[in-house]
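Every protein chain except one is present and positioned as in the full complex.
A and B are the chain letters, set down in written order, and residue numbers restart from 1 in every chain.
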Amino acid sequence: MSTNATETLQFNCTTCPSECLLTVEVERDADGAVAEVRSVTGNSCPRGNRFAHQELTCSMRVLTTTVAVSGGDEALLPVRTAEAIPLALHAQAMALIRGLVVKAPIRMGDAVLENLLNTNINLIASMDIDPA
Amino acid sequence: MTETFDIAIVGAGITGCAIARQLARFDLSICVVEAANDIALGASKANGGLVHAGYDPAPGTVKAQVNARGCELYGTWAQELGFLFCRTGSMVLGFNDEDRAHLEKLRQNGLANGVPQLAIIGPERIHELEPRASAQAACALWCPSTGYVDPFEVAIAALENAVDNGVRFMRSAPVEAIEVAGSGDDARFTLATPVGDVRCRYLINAAGNGAADISHMAGAEEFQMVWRQGNIVVLDKEPRTLMPLYPVPTPVSKGVIVTGTVHGNTVITATAAVREPGDTQTYASDVNALLTGARKLVPDLDTRHVVRAFAGGRPVIQGTNDFFIGQSAVVPGLFQAAGIQSPGVASAPAIAERMELVMRETGVELHERADWNPIRRAPDDFDRAPLTRKEELIESDPAWGQIVCRCETVPEAEIVAAIRRQPGAVSVEGVKRRCRAGMGRCQSGFCQSRVVAILARELGCDPSEVLLEDAGSWLVEGPLKGVR
Partner (left out) sequence: MAEFKSSAIDCNVVEAVQTQAFDVVVIGGGPAGMAAALAAHKAGARVAIVEREQHLGGILRQCIHPGFGLSHFKQELTGPEYAQRFIDQVRATDIALFLDSMVIGIDSGEDTGASSVDEGAGTAAVHTVTLMNPSGMLQLTGRAVVLAMGCRERTRSEIKIPGSRPAGVFTAGLAQRYINIENLKPGSRAVILGSGDIGLIMARRCTLEGISVEGVYELMPYANGLRRNVKNCLDDFGIPLHLSTTVTRVIGHDRVEAVEVSQVDERLAPIPGTERIVPCDTLLLSVGLIPENELSVAAGVELDPRTRGAVVDQCLQTGVPGIFACGNVLHVHDLADNVTAESERAGAAAAAYALGTGAGAVPDCELSVSPAGIAGYALPGRITAVALTKLNFRVRRPVNAARVRILAGDEELLTGKVRPFKPSVMESFPLPPKVIQRALDLGASEIVLSVDPVEEE
């Protein structure tokens, strides 16, 4: 017997520029956590459905930021996580990245930090940096 | 630390700088003591740049005596000091019979004040002179001697020339107290400033909005000052620069004037409202009044492209509404140039001339130096240089080919020159006033970070220490990355 409360949420899918407005029916447990995603409507492709489920269990985002460069013709290297990582880890990742310094030259796609916070995801260079 | 001079001038606004330049020709040691960290940071900066001809002040006032003369002197000053000055002439537009009567009164005033070639003209001539003037204008006072300058360029040029002739410039030196010794003392005034004391035999008060405080500190005249605040708007450049167009003046101000500038922008100047001393805020109501007023004079003016809006206070002596130029009646040896509100820019060279005369008359010995150099070589202005000169400059130093400010076409070398001149720029705004980097339509959105880097390099400081303007106006904190 379920004592869970149901709730209808609305948010946009951010998988592609269509930005479908999803209407999602969820069931929450006594602690307010999402126990089950009952239905997803408003999506115009299957990715919307997958996005809604992921978003409500563990929001995943690509983290983009910069890393200090030594010996390059730019002071900073733009970097990204190769794949999305849990949003909840972004602040911790930023604290770790703040102190990093990478040496030029760097090529786009080079791993700047492997297995970021044990996510199995690498932090990679977004751009080439040539030596100064 | 104490330094002693024959003359100390308090205030590096256009008045103080003009006086310094005027007196630099004499065999005297002179110091200009400025509260701010740069030249022309007070009323001189918040100014429309018009060199009014002098038909406005009531005959017999001090203003009347120095305005027309100042306007006349601008030709020579511009040539000697190498600043831009356009003597375009101006029109006061009248829209009805009442206005016509007022224009006639202005013309009479002007004749009494020695303003040359004034004429009342009709619609045909008005539109010949300025095709964009309102078609509603029925008559105008045509005044060929009016012109415009960049007011900070004038102050900077005058002080550069003074410094070149040995005048000392002390910045960031607000006068906190003045001690006055007996009249026999060769250095009877002692000015206390945070960067050291300055002793002098003669003290010249050209402190603009601070003039009443300086006079009070010296135990001299108690001027009652009013902060008559004005908002000013700068519009983007026009293919053809507008002639200054005035409305018929009001009792307190010349009204909302539209004018071109030496750089081809259009300026709308200025509102007049008594506000709290020190208030340099712009107000939505004032800006709207400016735009509305301007469209009355130039109906097709595109007022959407505002490049900058700013405000400042005119140093007005309550009651007289006139300039006070002369020796203090209370403290001999103290010379005052107080209440220099509008038309302070137009009058500056004549105020300097009059100050020299006043000092001479009171027995100050002024001996001309043999080595005085009246000429200031203007810095290279890349944007205005002919193509061949541009090439020469780039050949002399590749930094002339490195454009930093794209709106005003200012290369790195020109910014470096602005910092290295004496007295040079020490802030982002100081750079802007000297070479226009950041003055354009993007308002430094593209170039500010580069100017900060150049200033940090040239001044040998960290970017976090670079200021937008004066103390406290930091732009950035330290680095974000590569730090623990």
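The definition used in the following text is that a residue touches a chain if its C-beta (ideal position, glycine included) is under 8 Å from a C-beta of that chain, and two chains touch if they have at least 3 such contacts.
This is a predicted model, so every value here is computed, not measured.
Put simply, the hidden chain is in touch with A, B once you look at the whole complex.
One of B:Ala138, B:Ala192, B:Val262 or B:Val358 touches the chain omitted from the figure, and that residue is B:Val262. Residues of chain A in contact with the chain left out of this view: 11-12, 14, 16-17, 19, 21, 59, 61-66, 68, 73-76, 78-80, 87, 90-91, 94, 108, 126-128.
Residues of chain B that touch the chain left out of view are 75, 78-79, 84-87, 144-145, 234, 262, 280-284, 287, 304-310, 383-388, 390-391, 394-395, 398-403, 406-407, 409, 441-446, 448-449, 452-453, 463-464, 467-482.
What we mean here is this: only the chains that are shown with their structure count from here on.
Centres computed as Cα averages put chain A at a distance of 55 Å from chain B. The touching residues of chain B, counted against chain A in their complex, run 479-484.
If you check the complex, the residues on chain A that touch chain B are 66-68, 70, 76, 97-101.
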